[in-house]
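The full complex has more chains than appear here; those shown keep their coordinates.
Chain IDs A, B and C follow the sequence of writing; residue 1 opens each chain.
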Amino acid sequence: MALDTVSIAETTPNNEQPWRELGLKEDEYARIKSILNRRPTSSELAMYSVMWSEHCSYKSSKVHLKQFGEKAPKSDALLVGIGENAGVVDIGQGYAVTFKIESHNHPSFVEPYQGAATGVGGIVRDILTMGARPIAVMDPLRFGLADAPDTRRVLPGIVAGVGGYGNCLGLPNIGGEVVFDETYAGNPLVNALCVGVMKHSDIKLATAHGTGNLVVLFGAKTGGDGIGGVSVLASETFASGKAAKRPAVQVGDPFAEKVLIECSLEIFAQDLVVGIQDLGGAGLSCATSELASAGSGGMDIQLEKVPLRDPSLSPEEILMSESQERMCAIIEPSKLAAFMKICKKWDVTATVIGQVSEGDRLKITFNGELIVDVPPRTVAHDGPVYNRPIAKPAYLDSLTCAEVPTPSKGAELKAAVLKLMSSPNMADKSWVTSQYDRYVQGNSVLAQPEDSGMIRIDAQTNLGVAISTDANARWSYLDPYEGAKLALLESCRNIATTGAKPLAVTNCLNFGSPEDPGVMWQFSETVRGLADACLELGLPVTGGNVSFYNQTGSVAILPTPVIGVLGVIQDVRTRTQMGIKTAGLDLYLIGTTDDDLSGSEWAYLHGVMGNTAPKADLAMEQRLINLLLDGQSIFEAAHDLSNGGLVAGLAEMTLRYTVGADLAVSVNLFSETPGRVLVAVKPEDAEQLTALSNKFNITIAKLGTTGGDDLIINDAVIPLSELSQAHSETFPKLFG
Amino acid sequence: MRIGVVTFPGTLDDYDAARAVEAAGAQAVPLFHASDDLKEVQAVVLPGGFSYGDYLRCGAIARFAPIMSSIITAAEHGFPVLGICNGFQVLTESHLLEGAMIRNKDLHFICKDQPLVIENTQTMWTNGFTAGQEIVIPLKNMEGSFQCDDATLARIEDEGRVIARYVGENPNGARNKIAGITNKRGNVVGLMPHPEHAIEDLTGPGTDGLTFFTSVLQTLVGR
Amino acid sequence: MATIIVEVMLKPEILDPQGQAVASALPRLGFTFAKSVRQGKRFEIIVEGEPTDAQLAEVNKAAETLLSNPVIETYLVKVEK
């Protein structure tokens, strides 16, 4: 295959190029030509096509996402905002925390184990790149119907992949979600969150400064992973014969990543890098163009120096390869020896592949021939921006209200509780979570099934962070603006319920095709809702991820904005757990209950969607959060109410340590009205709770007392042994 | 007292093991796989994790690390060694302990709070327990099912070398529900569950695990 | 009774961390013979009587659907004599 160089491109302006096969639009190809004043070389074409893809350029979402900047609340906590690999927030005592969610949806459908594994690997490298030690992961997941045959292929593979990679890295898994809905059949969602911690002074950025500084690639060797479409370049157009067979599947090597983490942290500790970037989507194309574009000069790369696992790779493929477990650092020449020594200690391959140059061009040569000569910003940042058409979808006009029976007593109630708590969405998830290590690193204060995960940051001062992720896709389907707000509020409430104060937000927005105006409307409403709510609650959005094209034919997934909230707790020893541990406590419901059955779990079990989402009451929720934080010391247990409503909350609190309760409840047991929390307090603390209720103007109602072996609601007696069996046998029955 | 904690590439619970050693009142000394220097420690913990990714067999590659040749020699002369999880696997691969670990019976990674009964309280790492004492510490691994041939099993049982057994349902298919064994001399102990994750109520199921570490201190003081 | 063997290996272009781990451990132990190592799986399937063509076709189908993952692996079915 002949090498397509810049000088050949200059002299053969009319060569046919496979831009269409690479996913570029005609006007995008024309723009590349006008940027370069010539046709691109095949390597340049490869770089632009991948970097200008939806996944890398956010071309459909950009115009909306900028609201997160425009509406950003003033926050002293934000140290690094949107745009870097991950946002960084100040949590006090000199500590900074970075966290982010990413999706790996499509690869996980093709190859569940490896797709999920490399999803975890990718987000962990993003966190590491900021200079932080990764300290925990979470995994919000969505699947098609639980009893569908393909779910039996997809779910066990994804769970094993999340665990296989995360466990091997030594990262505790402290939470996530497992939700089933038929729209996710063929479109499972694998979102992975990672959180890391560092000292303020250790924050690293992805920039290439200082002419003469070295570009070093370290970690795994480069193979043909994930280059899929780009092999078009290497075969059909420029080679004579058959298409090269390149795997689109990336295979993870968690051991290589574990070693890379330790190696990188030692390098950071000795302050040996000027800038650093991980290699994720679009591989070297992304890393070199982003580093150069964020820096002050240009960059020269000698591509033949890249260590290869597969020697047959063409330069285009080397640029595109998404081989995992690689990092790219900018280092001063005087520090190279120290850098290499650490890499040798950890047996990590490291190679100088280029230099920061004067000027403002990214130039890549292959065995001395110039194959790329571009302004890096045009690759990394100046991609196309679309203002896609938006239209309120027609389905919203044909919704009908949720009319489902909601029993309140007797055998009917008992049967309903057993049915609800054994349904796949509400059932015990320990079949999943027991495959994840929640103990490693020794700082997991809370993990599943608690309302949020909590990690101790400092063993001397007991400073800690809490994290929760939430999405309610059915509410988002009914009203994406309110749905996004409600997901944020639920996540904040989960944080406050455990005793931490919400501080910052990340998100992963999973949607159907942006080319469908209805989907684009859902998306724009979601972003608007999230930005409005963050502004009002004073919480900065520190970063996130957009995943489009989650649809099969014309059927899109339910709009699924997964919202992650990070909170801070000054003393983790004061955290509140969800389970009732002792008899003789008073159980209170905080918040008011309306008839919110639309989008509820109970209606879903009856095959009913309903017609409207609840309205998010931000002011009330803020007061509730303050109440929860103020009252922390009197709560013996506290549990946020969400899916399944009051009855689910009661079941979960009593099942946790098998301590029952005897309760009289007059409100709708299945309604999912947001802004409610169940708390257990000692009888002598009742007065204090009433005072809090008055202070924050939030309704409280005593439901009854704890104790016994049954959950008794009105006159329905539900033995915990029976409830526990119904709750816990669903997953083993489905997945073995 | 100086107790070494070994780090192989891929070791994960070294930090936790060091914390447990310090909680027991000893000084934790990091030992790196690539050196054979035991740095004058008086006992060694081989912590959990996935040494070298455990891609071949758990502990198979770690067993050949330079630090292991020093540990094997010392162990043969009565030096106290505790192998936890992956560390236990390294000890069986090193033939300091009998048997081998295979995949859990349901083929999944298991992470759970596991009840155990302590049987042999004569070893350097279990003398702080009372025989028959029940404890709860986390079990977390993919390859935790203890296996050996019938003759070996009979020998281990006859010699009373089972130090801990799973209580209740067998979590992984281990023969005779064996969770941990010792060598004849009682200086080398291997245990699948993780005592270093049960040293404080805040981050584990309790504090039962601490006794393994205080036991060895007791032994060393008594010498 | 006969034994049918199914050998499953990762496709050559797919990363093989297991094989790599072995390849890098060998020289550390003084074994220098290997240029490269790949690790795969081997299934020994005991069947009643001599395997028929129909049976082998079934085994091939099982190898393709259950025993291997065609996205990343290849398989080979053999009858052991």
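Just so we're on the same page, contacts are C-beta pairs under 8 Å (C-beta built on N, C-alpha and C of every residue); 3 or more make two chains touch, one makes a residue touch a chain.
Treat the numbers as computed from the prediction; the structure is a model and nothing was measured.
K.L.:
Although each chain type is displayed only once, what is its multiplicity within the complete complex of this file?
P.N.:
Copies of each chain kind in the whole file: A x1, B x1, C x2.
Methods note: only the chains that are shown with their structure count from here on.
K.L.:
Tell me which has more C-beta contacts between its two chains, A-B or B-C.
P.N.:
A-B
K.L.:
Quick one: report the Å distance separating chain A from chain B, using the average Cα coordinate of each chain.
P.N.:
Spacing between the chain centres: roughly 36 Å.
K.L.:
Measuring centre to centre with CA averages, how many angstrom lie between chain B and chain C?
P.N.:
34
K.L.:
Among the residues of chain C, which ones contact at least 2 other chains?
P.N.:
Within chain C, the residues that touch at least two other chains are 17, 20-21.
K.L.:
Where in chain A do residues touch two or more of the other chains?
P.N.:
253, 255-256, 347
K.L.:
Taking the touch rule as given, give the residues of chain C at its contact with chain B in the complex, in rising order.
P.N.:
For chain C paired with chain B, touching residues are 17-18, 20-22, 25, 28-29, 39.
K.L.:
Which chain A residues qualify as touching chain B in the complex?
P.N.:
Result: residues 160, 163-164, 167-170, 253-256, 258-259, 262, 345-347, 433-445, 456, 459, 572-573, 736 of chain A touch chain B.
K.L.:
Which residues of chain C touch chain A once you look at their complex with the stated criterion?
P.N.:
Listed in rising order, the residues are 10-11, 13-17, 20-21, 24, 69, 71-72.
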